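A single protein chain has been omitted; all remaining protein chains appear in their positions.
And then chain A:
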Amino acid sequence: MKGRWLTWAPLGFFMALALLFAGRLLWPEEHVIPSRMVGKPLPTFSLPAAASDRPALDSRQFATGKPRLLNIFASWCVPCAAEAPQLMALKQAGVPIDGIAIRDARADVDRFLARHGNPFEHIGLDARSSVQLALGSSGVPETFVIGGDGRILHQHIGDIRADDVETILAIWKEAQ
């Protein structure tokens, strides 16, 4: 009896593996890489101004006692244009938002903001993605909630959809 069970064991093992492989092929894992910097202080940086009518961005502007949003975007990024109305809604709700433009040029940022609206107070230009790397951010757009003590409280990966606005607003309010 025991012998028969052993005969079928390899086949069973093979079937289980085949099912696992087929499952992963049909429903691939969507791999987002969350930043390990959440909960840690914002890295120090000082970026030049990315737009002609907004001041430059310095990490010291964050530890002021009030939570702020830090939006990573780029004029060449399509989902960034898609999330513009949601950022506007957050701004209208009273959330101060700063931006970092990745691998961008000032003329392009100006054009992007003229077309999609400008919810930002400061915009820094990260021409070589170095601040993005320091933040552990893996793409554009991403949005960080920075606490009044300069700590990173939350990371939103991808564009902010209409139903994400409430969540982000709640996290920001809780940090007050």
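The criterion applied here is as follows: a contact is a pair of C-beta atoms (placed from the backbone, for glycine too) under 8 Å apart; a residue touches a chain by one contact, two chains touch by 3 or more; residues count from 1.
FYI, contacts and distances are computed from a predicted model.
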Protein name (UniProt record) of the chain left out of view, among "Peptide/nickel transport system ATP-binding protein", "Cytochrome c-type biogenesis protein", "Gluconate 2-dehydrogenase" or "Lactate utilization protein C": "Cytochrome c-type biogenesis protein"
Hidden partner chain, touching residue among A:93, A:114 or A:133: A:133
Hidden partner chain, touching residue among A:37, A:56, A:153 or A:175: A:37
Footprint left on chain A by the chain that the document does not show: 31, 33-37, 74, 76, 103-105, 108, 127-130, 132-136, 138-139
